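All protein chains but one are shown at their positions in the complex.
Naming follows writing order (A and B), and every chain is counted from residue 1.
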Amino acid sequence: MSNTIALQLKGISKSFGSIRANRNVDLELFHGEILAMLGENGSGKTTLMNMIAGIYYPDEGQIFVDGEEAVIRSPKDAFGYKIGMIHQHFKLVDLFSATENIVLGIEDGEPYRLADAEKRVREITEKYGFEMDPRKKIYNMSVSEKQTVEILKVLYRNADILILDEPTAVLTPQETQKLFAVLRRMRADGKSIIIITHKLHEVMAISDRVAVMRRGEHIATVETAETNETELTEMMVGKKISLNIDRDEPQGSIDRLEIRHVCCVSAEGVRLLDDINFTARAGEILGIAGIAGSGQRELLEAIAGLQQLESGEILYRNPKTEETEELRDKTPQQIRDLGVRLSFVPEDRLGMGLVGNMDIIDNMMLRSYRHGRSLFLDRKKPHELADQIIASLEVVTPSAQTPVRRLSGGNVQKVLVGREIASSPTVLMAAYPVRGLDINSSYMIYRLLNEQKRNGVAVIYVGEDLDVLLELCDRILVICGGKVSGLLDARTATKEQVGLMMTKVGGGD
Amino acid sequence: MEQTRSVRTEKKRSEPLFHITKRSTVTLAQAILIRAIAILAALLLCALVTVVLTGDNPISVFITVYKGAFGTGRTLVTIHDIAILLCVSLAVTPAFRMRFWNIGAEGQTLIGGLATALVMFFLHDTMPTLPLVLLMLAAGIAAGMLWGVIPAFFKAHWNTNETLFTLMMNYVAIQLIEYFLKIGDKSGSNVVGPALLGEGIPNLFGVQYLFNILVVALLTVVLYVYLNYSKHGYEIQVVGESENTARYIGIDVKKVIIRTMLLSGAICGLAGFLIVGGASHSINASIVGGRGFTAIMVSWLGKFNPITMILTTLLLVFLGRGADEISTQFGLNSSFSNILTGIILFFIIGCEFFIRYQVHFNHSRRKDERTKAKETPNTTEDA
Partner (left out) sequence: MEWITVIAAFLQRAILQGTPLLFGATGEIITEKSGNLNLGIPGIMYVGAISGVIGSFVYENSGADFIPIVGVLVAFVSSLIGSLLVTLIYCFLTISLRANQNVTGLALTTFGTGLGNFFGGSLIKITKSSVPFIALTDTGKAFKTALPFAKSLGWVGTLFFSYGFLVYLAVILAIVAAFVLKRTRVGLHLRAVGENPATADAAGINVTKYKYFATCIGGMIAGLGGLFFIMDYSMGIWSNNGFGDRGWLAIAIVIFAMWKPDLSIFASYLFGGLYILYNYLNTSMQMIPIIQMLPYVVTILALILISVRKKRENQPPAALGLSYFREER
């Protein structure tokens, strides 16, 4: 690492509506260093990086590249300053080869010769030690190969500053090691690299310095060699904030749902869930903590009958018949036919839980429209339910006939949670139910979940805010990379404990 | 520094003049107003084209159009035309609500007509009217269903492109009819007529076409209720809006696709039965006359709502018959109506944009960004 500054941010701020994503951020990046950006979800890391890459334009502040002020309004501008970003969501044409994707959009006035481009791609791959066939089609590639193509795209355009947004989130440990080796070779070549990650051991392994973000602000930048994981965790999660969420003692907890050795693999062959075991009890809230994309979604969808399992069992103890039902490989309809009253508030509210173009009444019917033998819909009861939810949950809407896509985020969520609770479930799963909600709506949701708990429902709460998890839940299951990394009593656990487990594969302490 | 700044202002100027955003809300009144303006503009253009081509004055052109549609003895024919076009349009509507682009209504109707004609051809003098008509109906509907369900089956299981599939099925149906014509009528004419098919459906109360008109009127109401108040209709809408949601609540998407296309095909088959059995009493490849394609536009323009579709059908049929009258009167080609229909369609299709999107002209926006751009360097100097 040299001591000359490659990139400097001064007083960068950015707001989206009323949400301040970044507040007065100063940051420096040296030539030939790897800087890790560390922070929880929503701490503003990606927004900040997007401003360097030309996706967003800052509201305030300046960016300097090699000491000169830079105006970056588009990714093209960014390439002009030799800055390239590798996003989490790949932008690739599936049908094209690696090289075709790499040269896409380049108008350099040179004649178009794919063979020449392939040669250059080969040179780059050899120089930095990538494993990549330039002619391989994207649709034949694994996730890590696709990521390699994205990195090559940036290198092909001669970038000297590379930003990688959570590159290891989709990689296996072995692939991660290979990526790190490549990054080290780039550093040796004088390139500057910013890597966004949640995983502390990776931060320790790869970075020269660590910049920690929290709630949109840059907390500190420290030398990696002079810090440790505990200190970083403290900086990242901050001091515990008291939220005063009510919590009752669980009453006569009975096992309701048992998950045994559940494994699941994605279409691309990535292991999403790896031997997950836990039990959800009636009358308690089980929190699930983890970095985004650690397998939470797949886990809930597997229980709901929406995700194919590779192996394992999902056992449900029916409170009425006292019998145990196997839910694995059953469709949502079959699960319901067994008399299992399972409610699910999915992460994707308008894409899965609700139909945006339908009004509140019709959305109420999604769960209940099949009732009765009649061929026709009964809109009377859903209408009553809609009115009741609007009144009791204080949903702000012109009427029950308003399409839900016109409601604000908080009100959409109230409609969804209200409907899921209305079917008097025995198991209630909620994925990030307070994401994007204001304080009052959030507390409303906590209150509703607690009510369900008092009614003897087994509640599973997937959350990202550790303070909430610690105050709302009875037990917290921590998962990391599709594996269970710990099960804690929420009343005694500390934020640091949870934070460490979230970022460390297989580690309990 | 100076240089970067000038680059920046240069950039600003090359920004587009306007930008487009999706409208979040549009009131019913606004939507109706936009459409009314579009139709009015289209009619004006049609009038202009007509006046230029015929040299007649606009008022007498309008009178001619009106006479063409509702002149003496024509009202019934016009209403029947509306009924038939509406029937085919109703047929494609359930599929469209599901976002299944069935553009094979022409073929599904033709094959329904062919099946009806076959029953008439072989059985018309062997049995009494009532069982014959019932048999014709059953044959027509069954054939239409078959033609509709084949593409649906492949769509449901292998995601085969339904637009292209249903399109190709139209021409298979046309050739099958040609084949029947060659076999059915050895004289080599291009139509198998009443002499070989019999009289088909008798007139109700002595009024021609009354049967067809009543059937379609009933169908409109039934389909409206089915789509909006039945569980099936609800499932169709959920699948069309979001397959993800459909799976989340446990709807069998494949089943809904196949079931809905069976219905779509069945109604087309019914239309074929009505055309052959209740109106033409003859069969050839042009009895549907492109209604299968016009129906797609009727349904789309009517927002897939059977009641609104009555109005769009009325507009297109009225205009078509009026244009026919103009071309007869001025010795012009009868395809004149296609030109006018095209113009109307273009305008209505185009105006949907202004209902769904909002255009913001960057006039004022650019100005305040320029002032902002000036301010930013100032803060630099402060810092």
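Here is the rule we use: contacts are C-beta pairs under 8 Å (C-beta built on N, C-alpha and C of every residue); 3 or more make two chains touch, one makes a residue touch a chain.
What you see is a predicted model; the values in this text were computed from it and never measured.
The residue touching the chain not shown here, chosen from B:Ser60, B:Thr129, B:Asn203 or B:Ser335, is B:Ser335. Interface note: of A:Gly44, A:Pro58 or A:Pro75, the residue touching the hidden chain in the full complex is A:Pro75. Note that of A:Lys137, A:Arg215, A:Arg379 or A:Arg435, the residue touching the chain absent from this view is A:Lys137. Remark: the residues of subunit A touching the chain excluded from display are 74-76, 91-96, 100, 103-105, 107, 112, 114, 137, 139.
Residues of subunit B in contact with the chain left out of this view: 20-22, 53, 101, 103, 154, 158-161, 163-165, 167-172, 174-179, 182-183, 188, 290, 293-294, 296-297, 300, 327, 331-339, 341-343, 345-346, 349-350, 352-353, 356-357.
Here, only the chains that are shown with their structure count from here on.
Work out the mean CA point of subunit A and of subunit B, and you get 44 Å between them.
Against subunit A, the residues of subunit B that register as touching in their complex are 1, 4, 7-8, 11, 24-25, 225, 229-234, 237-238, 241-242, 244-245, 247-252, 376, 379-380, 383.
Residues 10-11, 60, 62, 68-71, 73, 304-306, 331-336, 344, 346, 348, 351-358, 362, 365-367, 369-370, 374-377, 379, 406 of subunit A are the ones touching subunit B in the complex.
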